[in-house]
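What follows is an incomplete set of chains from the complex, kept in their original frame.
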Amino acid sequence: MSRYVADIVALALREDVGPGDLTSRCIIPVEQAGRARLRTREAMVLSGLPAAVETLRQVDRRIIFTHLAAEGDRLGPGIEVARLEGPAVSILAAERVALNFLMRLSGVATLTARYVEAAGGLSAAVVDTRKTTPGLRFLEKAAVRHGGGRNHRFALYDGILIKDNHIAAAGSIALAVGRARAAAPHTLKIEVEVDTLAQLGQALAAGADLVLLDNMSPDLLREAVALTEAFYAPTPRRTGLEASGGITLETIGAVARTGVDLISVGALTRSAPWVDMGLDWD
Amino acid sequence: MSRYVADIVALALREDVGPGDLTSRCIIPVEQAGRARLRTREAMVLSGLPAAVETLRQVDRRIIFTHLAAEGDRLGPGIEVARLEGPAVSILAAERVALNFLMRLSGVATLTARYVEAAGGLSAAVVDTRKTTPGLRFLEKAAVRHGGGRNHRFALYDGILIKDNHIAAAGSIALAVGRARAAAPHTLKIEVEVDTLAQLGQALAAGADLVLLDNMSPDLLREAVALTEAFYAPTPRRTGLEASGGITLETIGAVARTGVDLISVGALTRSAPWVDMGLDWD
């Protein structure tokens, strides 16, 4: 992942530091040493350390970053996350970008943890979507894992998800699944997005490995689970079921209790507010 | 700005499309044409069209994008924002990234508009901060303008903001301002961040062009305004005053009424939830 982290960090530094930090250049002697502590300012699940470390590294390789907490740690407010030591002008130049990564990504991890908890510890996994911040896809997917969630496919290239456009183009769910099975790498499962139980039946008949149940109520989801189990009875069902669409902290518990395997939640990345962190100078 | 937009769009497409959209490649004939309408799914202030257009362009130059609304427009739910026409596989490949830009940036514009309204139409401008999403700085700054806010400095290279580290390094506010005035381009104003009225007095004496009043209550802000006016009396005060720190939709009205010139609000970019938009296929 390091190449991707390096690229987005370079972009972030170009836009925030660019040709240089004018204020510090004018005022602070270039040789002055600095020491600072990175601290949480509210409770959070920590994420984003590699991006923060890479930010410091790109600004000045001489900055020493000592980890005092790890990605995925549940931290209270006021906890020391790391110590930084190095040229003061360099730490100041990197500070904002490093914090922006940490506050955004820890925000995603923290919100994910709340969803996972609200899902009630049942077998249903909370998974993310492709509604991620442009440029931060892999970092936000890692943040979801740090918060206890699981990752859906990362991108268009590593999963097959057949939607209505694909079904329309192929003529039917069966034909769409057939084309995918014939042409896609055999290492990928085939998932079909359905709106109705009738479509679910067609997807099962077509041999879909996974079915995404879009915007269904808990009642309908429960029926979908039953229908799928009936399809496979007496053997255990082999098609995974994923609930999706407008699921909130309030509704996820009910959804989890329907027996679906996966619950995908766009809000993990689209609605996560940043958590607060800061640098305290010694 | 186009170079910056092109770079972040390229990064976003690399992470979402990469070597290609497997599902569409397996199922949809490459020559099939597609038409879709981009629609709002809730009320919003629109922002992000250039990034969306660039996304489509980088995926396939043959996609035609017809604008039906402009950046900064206040739109209700269900409004058609644009029409897209081109190869179906290309529109599908670009859809998610284009929407991610639009939903994020319109979210920032929409929240900014709420803050501007809450500030009550007084002379105090609502301004952004450097707490922006890594890689999206210039797009988010534009979104703030679309929402009726104003931009603070864009980065470390286009403004002088003297903070406690700088003051400590220089020895005093007066010395820090002096060093900046001696060394920075004469085209930049010099702003000093202060926590107390005593520091404000020093900043005024040092000839600061702008003072950032950090984390002060409305009462204290009102005193700061009075002190500054007294400093310049009988001529009009020439040092701009900026309130900053933890200002919310609930408190911004009171802050605006203190007479400060600028109110900087990190929440514009750190707490803006995405608004909902979608592509409806013909």
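Note that the chains take the letters A and B in the order they are written out, and that residue 1 is the start of every chain.
Here, a residue touches a chain if its C-beta (ideal position, glycine included) is under 8 Å from a C-beta of that chain, and two chains touch if they have at least 3 such contacts.
Note that this is a predicted model, so its numbers are computed, not measured.
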Copy count of the single sequence across the entire complex, 2 present: 6
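Assume only the chains that are shown with their structure count from here on.
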Inter-chain centre distance, chain A versus chain B - centres from mean C-alpha coordinates, in Å: 23
Touching residues on chain B, where the partner in the complex is chain A: 4, 7-9, 11-12, 15-29, 32, 34, 51, 88, 92-93, 96-97, 99-101, 103-104, 130-138, 154-166, 169-170, 176, 179-180, 182-185, 188, 270-271, 273-274, 281
